[in-house]
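The complex appears here without one of its protein chains, the remainder shown in place.
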Amino acid sequence: MEKLSFKLDAPIRAGGSRKQAIVGVVASGNLEVLLERASPSDVCTIDVATAAHGFGTVWEAVLRDFVARRAAGGLRISVNDGGARPDTVALRLAQGVRMIEEPEA
Amino acid sequence: MTTVRADAASLSWYEASARQRIDALIDRGSFDEFIGPEQRETSPHLSIFDLPEQFDDGIVIGRGHLDASSVLVAAQEGRFMGGALGEVHGAKLTGLLRAARKLKEDVLILFDTGGVRLQEANAGELAIAEIMRAVIEVRRAGIKVIGLIGGRAGCYGGGSLIAGTCSNLIISEQGRISVSGPEVIETNKGVEEFDSRDRALVWRTMGGKHRYLIGGADMFVDDAALAFREAAIAALQLDRRCDLAVLAAEQERLERRLKRFGHARDAVEVWQSMGIEKPAEIPGLPAEEFLRRAADKRENADDAR
Partner (left out) sequence: MTLDDILAGLFPSGIDIKRAGTEVAGRATLSDAGPIHLLGITQGSPVGVDEAIALARRVIEIIKSGDRAPILLLVDSASQLMSRRDELLGLNEYLAHLAKVLLLAEAEGHRTVGLLYGGSAAGAFIATALAAGTLVALPTAHPVVMDLPSMARVTKLPIEVLKAKAETTPVFAPGLDNMVRTGGVHFVWSEGEPLSAQLAAVLARPAGDDERDRLGAARGGRRKAAEIADRVAAIAMRSCTEPHDD
């Protein structure tokens, strides 16, 4: 497994009050994304464990795009990747943020 | 902890994830997960094989309310490692069952498993044995353990043996129960014995409709979360013991099954000898018509499981 770590500026804090959210499943072409509020509110940290080696630059591009488009400040994001394509990764990240921003039941 | 919101009435049980099933099955907002993914209790063994881990090791456990009754729930994620049991996955279920006995809380097991995880074969096999013992200890205390079967991985291998210890089994057409899977039988015994690519054969032999008819499952439902929920609520109303009388009755039931159907070469022959009207039509029938034809003809395992 390849382990990647990113710490990116995310000036807008992720909304809502939920402490955590999880989306996705670790399977071929899929990934799971765990989101927790555990970073400074203007930073987003992302840790990735991936079965597909050598795609560090692709991950960086997807993640930079993600923090630029979404309010991801204060989030610690942890990913277990089963070899998903970049668009699936982007989808899960977006789903994850939507979930953690959902009003509590 | 939020999950993807699911419309219970239309959510396909087969297509849903473990978390979506729990979300649709139990009363909204009532689920309290134990050892959730934030605990990161992943498998200690998959890295040897350079395989990805899942934070919950493929099983979600906790407590929820079902129509306001407190129940303990375990849901296997069939798409992670085929829902197979490894050391941590198995231990989560074992712990849940041991708690059920102390707390006298009923348990729902949402099966979706190919059996033992090969990369952790010994740990998985032992987990199954420990789970089966824990189920029986729970049941001897008069508590119910209800199995729900209808996921993509089916209920195979050791998982099917755990299912065989449950007090009640709810199954959909998509559900399958078998000890050896079709490919394993074919690899070991040849395509004449079992053509694993013959999907119709797989479903006739191991699928939900056949299991319901032969008494291998107790309730047959549509592939919809709401149907599973309603069946689970009904199952929780039933009284189920596990004692000598029940096991002696099961002995009789299983001996009688061999006498009645032991020479059948195919499920259609079994259904025919049950007296089912136009048995060859069974696989194609919608649930309502299937249940109508099954009524009074199917084998019943009440108080004999």
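As written, the chain order gives the labels A and B, with residue 1 at the start of each chain.
One rule holds in what follows: a contact is a pair of C-beta atoms (placed from the backbone, for glycine too) under 8 Å apart; a residue touches a chain by one contact, two chains touch by 3 or more.
Fair warning: this is a prediction, and the values are worked out from it, not measured in the lab.
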item: Interface partners of the hidden chain - shown chains only, full complex considered; value: B
item: Contact with the hidden chain (one of B:H45, B:R79, B:K209 or B:R229); value: B:H45
item: Residue, one of B:L66, B:L96, B:I171 or B:A232, that touches the chain absent here; value: B:L96
item: Interface residues of subunit B (partner: the chain not displayed); value: 32, 34-35, 41, 44-45, 48-49, 61, 63, 70, 72, 87-88, 90-92, 94-96, 98-100, 102-105, 116, 118-130, 132-134, 136-137, 140, 157-158, 160-165, 177-180, 184-185, 187-189, 193-194, 205-206, 210-211, 214-216, 242-244, 247-248, 250-251, 254-255, 257-258, 261-262, 264-267, 270
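We take it that only the chains that are shown with their structure count from here on.
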item: Approximate Å spacing (C-alpha centroids) for the pair subunit A, subunit B; value: 33
item: Contact footprint of subunit A on subunit B as seen in their complex; value: 1-4, 17, 19, 28-29, 36-38, 40, 47, 50-55, 77, 79-80
item: For the subunit A and subunit B complex, residues of the former touching the latter; value: 1, 18, 20-23, 25-27, 30, 32, 34, 36, 49-51, 78, 80-82, 95, 99-100, 102, 105
